[in-house]
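What follows is a short report on a single structure.
Removed from the display is one protein chain of the complex; every other protein chain stays in position.
Moving on to subunit A:
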Amino acid sequence: MATYALMRSSLGLLHGLKCSFKSVGQIPYGAAAGAITQAKGLQNARCYSVNHLSVQERIEKKRKAALTGGGQLRIAAQHKRGKLTARERLELLLDPDSFVEYDMFVEHRCSDFGMEADHNKYPGDSVVTGQGRINGRLVYVFSQDFTVFGGSLSGAHAQKVCKVMDQAMMVGAPVIGLNDSGGARIQEGVESLAGYADIFLRNVMASGVVPQISLIMGPCAGGAVYSPALTDFTFMVKDTSYLFITGPDVVKSVTNEDVTQEELGGAKTHTTVSGVAHRAFENDVDALLNLRDFFNFLPLSNKDPAPVTECHDPRDRPVPGLDTIVPFESTKAYDMLDIVHGIVDEREFFEIMPNYAKNIVVGFARMNGRTVGIVGNQPKVASGCLDVNSSVKGARFVRFCDAFNIPIITFVDVPGFLPGTAQEYGGIIRHGAKLLYAFAEATVPKITVITRKAYGGAYDVMSSKHLRGDVNYAWPSAEVAVMGAKGAVQIIFRGKENQAEAEAEYVEKFANPFPAAVRGFVDDIIQPSTTRKRLCRDLEVLASKKQTNPWKKHANIPFTGP
């Protein structure tokens, strides 16, 4: 609780609230409220039909008031900050005329600190909720309205959000939250806290049932951050959005660190350092248009198959560039994204966390029109090794795909887990286990292509045959081995003279796809240029795959830590 209050003072939002008490009479809504009071006074003197008309009038007036949110002045201030209003955002996110609003007449129930006054009541309160369509497909949305009490979360606000989440789960449609809120409504105290918890519970219950996406478009701080953290994807808007537990002022008073909002919790921090956010976009318009595009990849619920769209890219298109992409020298890097772009439909790849733990590449693409999840080691960064951050990044993505019936294609070029005290102390064992766990438990179609190295335990982890990979391919350049030739020879022939000769023998024996292929650990050795054709065909076959794990209350993934 203290956290919320402190955080909000740091954001300077209390100032904003005070202002709303004093100046509210000057804004149009104040005038509207006056008119309503008058109408109330006349009510008894009128006959039924007139009374009916007056209700109609009141409805219209409330609606009008709801549509202007905190009033023109605050809308102008919102625009000046480079932000759109809650309603403008929904208009852009959803198909034209598709938005159906709920709870436009809900008002907050706080009666302390003068909040009960008419001019402190805003129809709809500080959030706009409802459902609509994105490219014709159903989605539930809530959009926090910063122009009303700084978008702060009241009991009513939370209740509205919970209502759409409940319904989304019931009908099986994703929930998109557009976050722009100063935090808890302090005037409401514990009611506001309860509201957060109600939302958290629903985030958890909906997890794995319907996709949940958070787009942070303004401040989101204190306890409020846990709602986006529980959702499947968190996107941010550069320069205008922040996520942190406590603001810079509190940080200063507690740890004596000097830090700006942007450094502490801006889009750059969360997409490159903390890994809290999955992508950042240039501005509101850019973010919302990209979100529409992203939505096309997602199934509506865990009962819905991965969506299939019209595809203009031939499914059997050869990709000649892949035959030469893997360099002869096994120490030389190449860009895994070149492989991904070459294989997927129309070179279109929606990368998740492109700037965090870059030694693994994850994201969505389509194969012959069907959504797939792509996981690939990135030899260009840290040789594509697995470390704490890349394991967690990969694990979370794999689990999302598995939860929502999205087939997983894994491209393997991994020299192993990153050694060193930093990694061991950081818990690479338990974090690495997450990725292993995720691939092992996944029951969606799993196709693996070993492009070059698949060394040691990391080979096992990367969707190997042994973890129920459905189709596992090796390119001719693949080397499936316990470790690289040099290291292996140093162990096997320790102290012996002719190390170079032994190394050559090891390379001949193990640095190729045959040891794995003769054991059936890879199903085939394929020409790289035919990979797209092979994968498209396999995905069609595997579309009817059915596999279930043993009954359990829930599994116990090695969860501790980030």
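To be clear about the criterion, a residue touches a chain if its C-beta (ideal position, glycine included) is under 8 Å from a C-beta of that chain, and two chains touch if they have at least 3 such contacts; residues count from 1.
Keep in mind that, in the parts below, contacts and distances are computed from a predicted model.
One chain of this complex is left out of the view, and of "Propionyl-CoA carboxylase alpha chain, mitochondrial", "TGACG-sequence-specific DNA-binding protein TGA-1A", "MAGE domain-containing protein" or "Gamma-secretase subunit PEN-2", the protein name its UniProt record gives is "Propionyl-CoA carboxylase alpha chain, mitochondrial". In the complete complex, the hidden chain is touched by one of A:116, A:166, A:257 or A:282, namely A:282. The missing chain, though absent from the display, is touched by one residue of A:322, A:336, A:375 or A:536; that residue is A:322. Only one residue from A:64, A:79 or A:486 touches the chain missing from this view: A:79. In the full complex, subunit A makes contact with the omitted chain through residues 79, 81-84, 88, 91-92, 96, 135-137, 239-240, 281-286, 289-290, 292-294, 296, 309-314, 319-325, 327-329, 335, 338, 341-342, 345-347.
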